[in-house]
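Take a look at the following structure, please.
Shown here: the complex without one of its protein chains, the others still in place.
Let's look at chain A:
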Amino acid sequence: MSPASVFVCLSLTLLSDYPVIRVKPDNSGVVTDGVKHSMNPFCEIAVEEAVKLKEKKFIKEVVAVSCGPTQVTETIRTALAMGCDRGIHVEVSGKDYEAMGPLQIAKIFAALAKKEEASLVILGKQAIDDDCNQTGQMTAALLDWPQGTFASEVTIDGEKVKVVREIDGGLETIKISMPAVLTADLRLNTPRYATLPNIMKAKKKKIANMKPADLGVDMVSRVEVLRVDEPPTRLAGVKVETVDDLVAKLKANGTI
């Protein structure tokens, strides 16, 4: 039985190559007003993988899901233009959005995956603005589903998924049963450009709207951000003439 539907869970992040990210004057966070946002690059890779699996006829339907304010629908539309079949926008705004972290998002994704009977949930491995790398893992734990994280290769084999994972020591290959959660790493694929005909088709695809409360999820955060600071300014280096000088300096400042 081939898996019916795959959920791709998207995150909207601050644009990675934006020149200046500033810390708010009250050190409570980073300035996001007026900063360009776009789909998290790892989520783009996740969308691409899901669409490829559908093109290879391993899965029937790809659903793009995202949590956040209205802005997030643009991200969902881009995913639709890349080939997803329909979208779900879970509305979270204001204070709830500012406090929203991996646990709340994972609860939402888990509830949706159960409700819609997804067979695969694919996410980007981490968001490039907070670098948490937690949502996928938490979603799997809440669902009690197996997980294949840091995926650089995904192959569906009957009721199982073979995942090649990028780990510190090299590559690890695992086989997990479906339903399962996967998180996409950089080398999994190269995301396609949305084609013009697909952008036109995306117009007709549906994006359903709901709130966390509809899924019975409480958005209360167990994490309190105390302070956000810029990294310390890099100090100038010192040039040395010989290796002996280098060793002497390292010994002098206690490094070795």
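In this section, a residue touches a chain if its C-beta (ideal position, glycine included) is under 8 Å from a C-beta of that chain, and two chains touch if they have at least 3 such contacts; residues count from 1.
Here is the rule we go by: contacts and distances are computed from a predicted model.
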Hidden subunit of the complex - UniProt protein name among "Thioredoxin domain-containing protein 17", "Short-chain specific acyl-CoA dehydrogenase, mitochondrial", "V-type proton ATPase subunit a" or "Small ribosomal subunit protein mS29": "Short-chain specific acyl-CoA dehydrogenase, mitochondrial"
Candidate in contact with the missing chain, chosen from A:T70, A:T173 or A:N209: A:T70
Option from A:V31, A:A141, A:M200 or A:A213 whose C-beta touches the chain left out: A:M200
Positions on chain A where the hidden chain makes contact: 70, 73-74, 77-78, 81, 193-197, 199-200, 202-203
